[in-house]
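For this depiction, one protein chain was excluded, whereas all remaining protein chains were kept in their positions.
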Amino acid sequence: MKLLWTIAVILVSCILSYTPTAALAEPFTYTDDLGRTVTVSVPVKRAAIFQTYELIPALGIWDQVVGIGRYAYSNDLVRATKADVEETVPSAGSGGDVNIEVLLKLNPDVVVTWTYKPESVRFMEARGLKVIGIYPKSLSELYEVMRLHGRLFGKEQKVEVCFAEMKKVFDLVEEKVSTIPPANRKKVLWLLGKPTTVTCGSGVTSDLLKMAGAVNPASGNPQSSADFSLEQIVSWNPDLIFIWGHAGYSAESILESSQWRYVKAVREGRVYKAPCWSTWSPRIAPIVLWIASKAYPELFRDVDVNKVCDDFYRKLYGIPYLRVAEFENKAAN
Amino acid sequence: MMAVEDLHFSHRQSLTPVLKGVTFAAEPGKLTAVLGANGSGKTTLFRCITGLWKPQKGDIRFKGNSIGDYRHSDRARIIALVPQEHEPPFPYSVLEAVIMGRTAHVGLFSNPSRHDRRKAEEAVERVGIGHLRSRPYTKISGGERQLVLIARALAQESPVMLLDEPTSHLDFKNQILVLRKIKEIVKEKSVTALMTIHDPNLATLFSDSVVMINDGCVLSQGAPHEVVNEHNLSGLYGIDVCVFAVNGSRVIMPRMHPQ
Partner (left out) sequence: MKTKRLIKLLILISPLVAGWIALFVGSFHVSPVSILKILFQAIAPFSGLADTPETAIVIDIRLPRVILAGLVGVALSGSGVTLQGIFRNPLVDSFILGISAGAALGCALSIGFLSWLPVQPAAFFFGIMSVLLTYTMAKTQGEVSRLPLILSGVIISAFFTAMVSIVKFLVDPHKLQSIVFWLMGSFSLSDWRLVTIAGIGVVVGLAPVFLMRWRLNAMSMGDDEAKTLGVNVKRERIIFVASSSLAVSVAVSVSGIIGWVGLMVPHLVRMMTGPDHRTLVPLSMAGGASFMIFADTIARNLTSFDVPVGIITAITGAPFFVYLMKKGGKESWGT
């Protein structure tokens, strides 16, 4: 009788362990951006995600998220994939300002935040929360952060799917731009919060420009961005200019300025404002395609960029690209 | 002639008036001393005459015209004030300080002209501080500074000159030098001069007329030899005072041993 019970228990536990939803919790140790070692038991059931909210729809983990950063509410992708996000998922502030009482009430098993303000990480930690700080400064670090999310939420497979979809787009770009000899590569500047603040040699955006086959004349500078004099920009004479989606000025304001008139990009009307997409997201893949197709339109004549985007969105997020574009346009107006 | 007529003043939200109908007159070419204890209303009287405070009742007349409602720019052409010694915020040179006296004569959007400059130079020479003209005003002695302020009032060319305790910060020698200079100038320029002063001896020695103010009222007014007596002074200061005649002049002393 006792033996029978034992067998039954073993059998049941075996069955349970094979069903993915009831995967047994196991400890997972991670060294974060601040060099802190954090151990959490994965998969996490209750998480608060402050900055990497674009990964939530990509991994399909809304049911494992109990709180998000408040900027997520104005994010096009978040709104397009979860229309009722403001009613259903509370916000505990942002990475810079944590509402600790709300956060403690949400009782998350882990908090994933960015290290924009390291002291808030330590503050949350001191209140007994498990906090992982992230700040991807390059493409490979972004992959690492995505893998971390996969591991945390038990969605390693889904992360691989993301990588595969991204790779598809990257390969498409790579295949086209690799044929361009170095001498024919376009000089591209990516302008930030004001027209003289320029993306330099590090950071995700810098890597994106590289992947798109562009040469960033400011990349000699090791920072992620810096202010340069207008003279410097004119003397770089970029072939194309891209403007960060969140910037408070338009492509027209650059195109119409007499000061910029000797910049090649302005003379040829090749100044573009990027969409307001997060660069800590799989969506960098369509961005690279967009940059490359603007820089080398002759090479991408046979590629339907919108179609590629749409496929990408359907595969990753299960929605057509148009749904997101809707929110994007709404935010732009 | 300047006449102060029935001046009443009390501070806002205060029931006790500071001035209760002050009336007196001052003659041109004469130095009129205003005597009174601390808190008697001397300072308030000066502030009312210069227009810094507005009396509730009464008037100030100059040559028959009421100047009580004059704006400062107009009043300054009639009344010049020699303030008590003060600390200027910036180290202006003596001449720069004196030429400020021309403010009322210079247009709002103009600088002092050559004429204004000459007036200032004359005033500086007149009080005898020509050698100090380019020295910083902050780097001269208290007596010299008082002379600078007098020169400034002189440059202002106003027929009435108010001197607010011109000797209060000076040593004995400088008190005499400054008062002598004031007296000279008053005679020479035929200025109507009104001066508050603490020391009744100095007032008696230098002034042509004395106004005694006690508790916001004029106690008495007249030539020093008429009004400076034991009775008036004891009433004015509230202490026993004796007055001696020495060589045709009067010396005032507090009575040391009560009788």
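When the chains are written out, they are named A and B in that same order, and each has its own residue count from 1.
Everything that follows uses one rule, which is that contacts are C-beta pairs under 8 Å (C-beta built on N, C-alpha and C of every residue); 3 or more make two chains touch, one makes a residue touch a chain.
No experiment lies behind these values; they were computed from the predicted model shown.
Colleague: So there's a chain missing from this view; which of the remaining chains does it actually touch?
Modeller: Taking every chain of the complex into account, the missing one touches A, B.
Colleague: Taking the entire complex into account, which one of B:A3, B:M100, B:I140 or B:I176 touches the absent chain?
Modeller: B:M100
Colleague: For the chain left out of this view, which of B:V18, B:I79 or B:L202 touches it?
Modeller: B:I79
Colleague: On chain A, where is the contact patch with the chain that was removed from view?
Modeller: 71, 74, 94-97, 116, 192-197, 221, 226-232, 234-235, 244, 246-248, 257-259, 261-262
Colleague: Of the residues in chain B, which ones touch the absent chain?
Modeller: Against the missing chain, chain B presents residues 12, 50-52, 71-73, 75-77, 79-81, 83, 86-93, 96, 100-101, 103-106, 108-112, 134, 136, 138-139, 156.
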